[in-house]
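One chain of protein is taken out of this complex; the other chains stay put.
Per-chain residue numbering starts at 1, and chain names A and B are given in the order in which the chains are listed.
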Amino acid sequence: MKLRYYITVRLLLAIPTIALLLTAIFFLMHVLPGDPIRIMYGEKFPTFYVEQIRHSLGLDRPLYEQYFTYLSNLAQGNLGVSLVFKIPVIEKVAQVYPTTLELAITGLILASLLGLPLGIIAAMRRDGVFDHVTRILSLYIHSNPGFWIALLFQIFFGLILGIFPISGRTPPGFELQKITGLNILDSILTLNPTAFIQSIKYLFLPCLTIALTSIPTLSRLSRASMLNVLGEDYMVTAKAKGLPDNVITYKHALRNALLPIVTSIGGTFTWLLGGTVITEKIFSLPGLGSLLMDSLMARDFLMIQGIVAIYAVIVVVMNTLIDIIYATIDPRVKY
Amino acid sequence: MSLLEVRNLKTYFFTPFGTVKAVDDVSFDVEKGQALGLAGESGCGKTTIAYSIMRLIPFTGKIVGGEIYLNGRDLVKLNEKELKLIRWKELSIVFQGAMASFNPIFKIGDQISEAIRYHENVTKEDVMKRTNDLLELVGIEHERANNYPWELSGGMRQRSMIAMALACNPTLLVADEPTTALDVIVSAQIMDLIKNLREKLDLTMLLITHDISVIAQTCDEMAVMYAGKLVEKTSVPEIFKNAYHPYTKALIKAFPNLKGPKQDLEGIPGNPLDLMNPPPGCRFAQRCPYVKETCLENDPVLTEVESDHFVACHFWKKILAER
Partner (left out) sequence: MSVQKIGFNFRELFRVAPRSSKVMVVVGGIFSVTLLIFVVLGPYIAPRDPYQFSENLLQPPSMNNYMGTDNLGRDLFSRLIVGSRYSLGISMIAVGLSLIIGLFLGSMSGFFGGNIDRILMLVMDSLYVFPDFIYMLVMVVVLGPGIWQTALAISVGRIPYNFRLIRSLTISVKERGFIEAERVLGADNWYIIRTHIMPYYMSILFVTVSLGMASGTLAISGLGFLGLGIPPPTPEWGTELAGGRSFLLGGSWWLVIFPGLFVLIAMLGFNLLSEGLDTVLNPSVRRLA
């Protein structure tokens, strides 16, 4: 009973959080020195057109009025019309966000599956060979920028070995019935093995790139958390009771170690999301990141604002979900 | 044969700064059904003895010599596999800080019954019944089994720890400072509980504490430790009436009597010993009011000077005569 209450409260809280976030972004963008239109279009652009654009965007109104209009539009789901595509912003965004979502989520899952066990095993064999090797490798991988990893993958797997495609999300002639927009999920739901395999082939390199940028952080985190737990008094109790080793490790240690990790997964996801922009560009995936880049280049003001808003929504929803999951696994959380 | 026989136990800790000789050649016996109270100031090695017996010394330390016989079996020689078979079933321990010693994410009832479930082949109903019996034994309502450790008060946690320690009907129960973290009233309740349990279950107990009044209330025998060595051991009534070792006498004096004439509190002058470089002679020599030259050169051996009265002092007789 109480859990349901907590979930509802958290979900409801998400809305003002998003509003707050968007407000912060709004002010950040609008109180900057200089004239954004003039800056974006350059010195040589005719003043007449600058004034027109400024007017059409409502940037000549007083700030509070702009803010009010902005919020009320948002509440109605109106993000304006795209300069470039001539369709409502929200429509275009709805087309592309599943790609980014799929990339970010699979990246997170892969990073967790690879990174967390590494850290935990390193903690259990502290200062051993495994521990040292993992830490060195971790540091090295962490020092490789995402775009560098992506490029190297493209060159090596794509060009030289030729086993993975290096651009696009789907091959030509790809057929899949869309339910969620997440190709892998949809192909499972509609029992479409060809689509499944193709989706994975195209997703593999980008997903691995994204994952590699987070694995070092996650392994470090899980190592620290596990070490912390292993030093706790209740571990001595467990040993004193003569429990089997795997019970001590998995039941007593691991479950406690996982708690702070879950909390940090939210932050990891946020970081990951930032990385999708470059990865989408390199692998030519039609997601929010690519759209953002194009809109930035084309100075499609409303589109830019709309994409930023969607990123904010994704982040807040994800963090809320994680908080809720955490509340279900840690009995100490008070509803 | 006594239930527990400790012979020349030596446990050292190895640090980058040197080796700490926490327990340096300690021997004593505990008879079946008896309770021995191990007393001493912080850092004297009493907790290390408890952990040595339980074979729970952390990896920085090691039992470097001696034997620990439980029912004739040397615990020091057992490997991890063999230890797992006897842990909790033949010997169990009640830890000092009950809050930290319980896993915060599991319920009390589960943690109490855990050892039963893994050591014995019992049905679920039996486990429930036994858990409830244990809780009743220590004075906790059955419903509390569904609470988490952090939902209970300090006293209840300590009782739960005791219940947990008794889960598999151990032959020997070690209690490490069971009342130190508690306030006076709860402390008294726990001491009563321990007394009752001892009578009811005919429990053999080793009680570690720096508070000798606890030993006075609950134990049959008392052994005093100083700087890694055992300095005196005898029955409780005897030691409070006729302590022979200067340190024991000073220790008892440091706990004023509630009754009787007013006295000034007398501390023991001097500083605790550096256990990395203990002096060649008696370890208490530097702080002893009766120190002579022999004391600084020769380390006294624990000897049975009277029936069931052991002392480690060169001049115990002379000191006694002077009084």
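Operating definition for what follows: contacts are C-beta pairs under 8 Å (C-beta built on N, C-alpha and C of every residue); 3 or more make two chains touch, one makes a residue touch a chain.
Quick caveat: nothing in here was measured; it's all calculated off a predicted structure.
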| item | value |
| --- | --- |
| Of A:Ile53, A:Ala238 or A:Val277, the one touching the omitted chain in the full complex | A:Val277 |
| Sole residue of A:Gly58, A:Pro117, A:Pro171 or A:Gly231 that reaches the chain not shown, by the stated touch rule | A:Gly231 |
| Absent-chain interface as seen on subunit A, which is shown | 17, 20-21, 24-25, 28-29, 32, 34, 36, 39-40, 126-127, 132, 139-140, 142-148, 151-152, 155, 159, 231, 270-271, 273-275, 277-278, 281, 292-293, 296-297, 299, 304, 308, 311-312, 315-316, 319 |
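We take it that only the chains that are shown with their structure count from here on.
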| item | value |
| --- | --- |
| Distance from subunit B to subunit A - Cα centre to Cα centre, in angstrom | 55 |
| Of all residues in subunit A, those that touch subunit B in their complex | 232-234, 236-244, 247, 252, 255-256, 259, 330-332 |
| Interfacial residue positions of subunit B with respect to subunit A in the complex | 54, 56, 83-89, 92-93, 95, 97, 100-105, 114-115, 118-119, 148, 150 |
